[in-house]
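Okay, handing you the structure first.
Here the complex is missing a single protein chain, while all its other protein chains stay put.
A and B are the chain letters, set down in written order, and residue numbers restart from 1 in every chain.
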Amino acid sequence: MTAYVRNAWYVAAWSHELEAGKPFPASILDEPIVIYRGESGRMVALEDRCVHRLAPLSLGRCEGDRLRCMYHGLLYDPDGAVAAIPGQDLIPKNARVKAYPVADRHDWVWVWMGDPAQADLALIPPAVGLSDPDYILGHGHLDYAAEAQLINDNLLDFSHLTYVHANSFGAGPEFAENLPRLEPLERGVRFSRWMVDTHGQSSRKSSVPIDSYMTYDFLIPGVLLMWSGNYPQGTAKKLDFAAPALDDAQAGVTFTSQAVTPLGPKQSRYFFSWGPRVGHGDEKLRDQLMTMAGVAFGEDKTMIEAQQKVIDRSPGARIMPTAHDKGVTIFTRLVERLAKAESSAASLPEKVA
Amino acid sequence: MTAYVRNAWYVAAWSHELEAGKPFPASILDEPIVIYRGESGRMVALEDRCVHRLAPLSLGRCEGDRLRCMYHGLLYDPDGAVAAIPGQDLIPKNARVKAYPVADRHDWVWVWMGDPAQADLALIPPAVGLSDPDYILGHGHLDYAAEAQLINDNLLDFSHLTYVHANSFGAGPEFAENLPRLEPLERGVRFSRWMVDTHGQSSRKSSVPIDSYMTYDFLIPGVLLMWSGNYPQGTAKKLDFAAPALDDAQAGVTFTSQAVTPLGPKQSRYFFSWGPRVGHGDEKLRDQLMTMAGVAFGEDKTMIEAQQKVIDRSPGARIMPTAHDKGVTIFTRLVERLAKAESSAASLPEKVA
Partner (left out) sequence: MTAYVRNAWYVAAWSHELEAGKPFPASILDEPIVIYRGESGRMVALEDRCVHRLAPLSLGRCEGDRLRCMYHGLLYDPDGAVAAIPGQDLIPKNARVKAYPVADRHDWVWVWMGDPAQADLALIPPAVGLSDPDYILGHGHLDYAAEAQLINDNLLDFSHLTYVHANSFGAGPEFAENLPRLEPLERGVRFSRWMVDTHGQSSRKSSVPIDSYMTYDFLIPGVLLMWSGNYPQGTAKKLDFAAPALDDAQAGVTFTSQAVTPLGPKQSRYFFSWGPRVGHGDEKLRDQLMTMAGVAFGEDKTMIEAQQKVIDRSPGARIMPTAHDKGVTIFTRLVERLAKAESSAASLPEKVA
């Protein structure tokens, strides 16, 4: 499996997928995890593997804020410690499963896969949640039989819009012929692109020529946050092609949040939302955008799963980066650098308390 | 694959599954085996792999008491020796497949997987067959995508009844809170348990309080033989909680025979029968019991196959036995001891004739 950054928040589910009192099985970085909301509303994420005989706790039963394994009845506290063993008074000291930091933000359930002591809520990417009053969003998710990294690579190089999405998003050849602006971020890359004197893309057509702007951040571990909008003709030049203010857009502002989660080797889940800003469209436009996205994300899945299969039968084959791979390269090196730092830190002697 | 005892009789099929003159493919301990009843009624079990080009003999044709490979026509004697090769007069001396001791007892077909010289019919566990006149039995079998040992473990610790079968067999929490009596046997473990002043379990309710008794032997290689019955209130105390006589039961006597066969790594077949003793119920009760068992054995399968999947992704994970694991431990050590003795014997120099 590809190396991923562990000290990061991974999307495990849509918040509404977690029903009260019902354990939810998740898999992140090939670790089985059970997530539940206890009676008090507290959200808990535990290793999904009973210490007794390795049965999955996700087949268990919520009791208050605790979770009971329904094989032989071991009861777990929210911190992962075994609280009771039927037929036995003594509970071994090391009888506990791993507990993961977990947070419910922007209508996603986020799980911190690294050192719990370093779990920092400020590192949760600023996605736009489904309940955000400024946007009218549709949403969905898609499972891939492909390594998450391949989906990240896809999202880090939008030149594929011209080819993979020739019949859906409808970006023309000029999209692939021109390179976007790139700006490295502390935990990602920022892309931006002006298209001047255009009538827009299929998602936001304009009857008069306009300047169209789109920008997205792609952030650790694999979260894409993109907005785009239409500006009066000449805006790009006036700004010397710098970033405009979102509020100055005259029309066509949409936002999409996307998250790629590595479930395991060659297994990934892709979460996404998309829709217009209030005042820039309505439920009908949202539904049109989601229909278009449904087609387009299916095109990506077809290509990437086929790519995975070719990779699987090509041991030793190397890739040949092109000019459009600059973003991929920046992000890949960032991941490698952070992952390497983590494994060095993990091998350090314990700090003196 | 887990180590199993080879010098043991494994259930390969229900007797009625073997149609006269029709080769039956079986798999035990990952060895392909073909079983058939010859014209004379003789039952034969051979290695299911032609010496010529390794085609399965189970696709072959019975000819008298012999079996012909239907790829290129080699003919096999019941002892595994090649009796004829089309187009060729000379038959090489070593042209033979392995023949397994096989027996038809208690309506099960048993195959001895170890040294044929040690095959002892007395070691066939005393199951109650479908045709036993004292019982009215239903039967079935279920395939598991799980290691047989996990099913054995399950049957060696009935505290799971309280949790896995909370909605079917309906054993209450007291079942898991109390430990059964255990007695090591030469080739297994005996469990027994009095429940006093009870109204019975869902399989044998009583309108007045009674003492309920259940006992089972779990025998090499993985055979469970259990009976239970209701006794007048006070019987347990009167007997100082020792075993009662089966014939003294006033009601509710049922018997179940169960056998777990390792087909191969993480593949198992679970055979079972259950029903009332004559005078303790009728066909209707038998059908009710089988319906209940159908639900309950499905609950086991769901849990154990899920457990297998967690184990598969948890290399190096260890189990943490509880008080209820005493029977599991006794049986596991017995298996390890017998399996080890077998492999030592197998590596000894040949005996002087």
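The rule is short, and it goes like this: contacts are C-beta pairs under 8 Å (C-beta built on N, C-alpha and C of every residue); 3 or more make two chains touch, one makes a residue touch a chain.
Note that this is a predicted model, so its numbers are computed, not measured.
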Candidates B:V5, B:I28 or B:V51 - the one touching the absent chain: B:V51
Hidden partner chain, touching residue among B:I28, B:L46, B:L67 or B:I85: B:I85
Candidates A:D48, A:D153 or A:D217 - the one touching the absent chain: A:D153
Which residue of A:A3, A:A251, A:I311 or A:A339 touches the chain not shown here: A:I311
Hidden partner chain, residues of chain A it touches: 153, 157, 159-160, 162-164, 166, 173, 176-179, 302-303, 306-307, 309-311, 313-314, 317, 319-324
Residues of chain B (touch criterion as defined above) contacting the omitted chain: 30, 32, 48-49, 51-56, 59, 68-74, 85-88, 92, 95, 264
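We take it that only the chains that are shown with their structure count from here on.
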Distance from chain B to chain A - Cα centre to Cα centre, in angstrom: 48
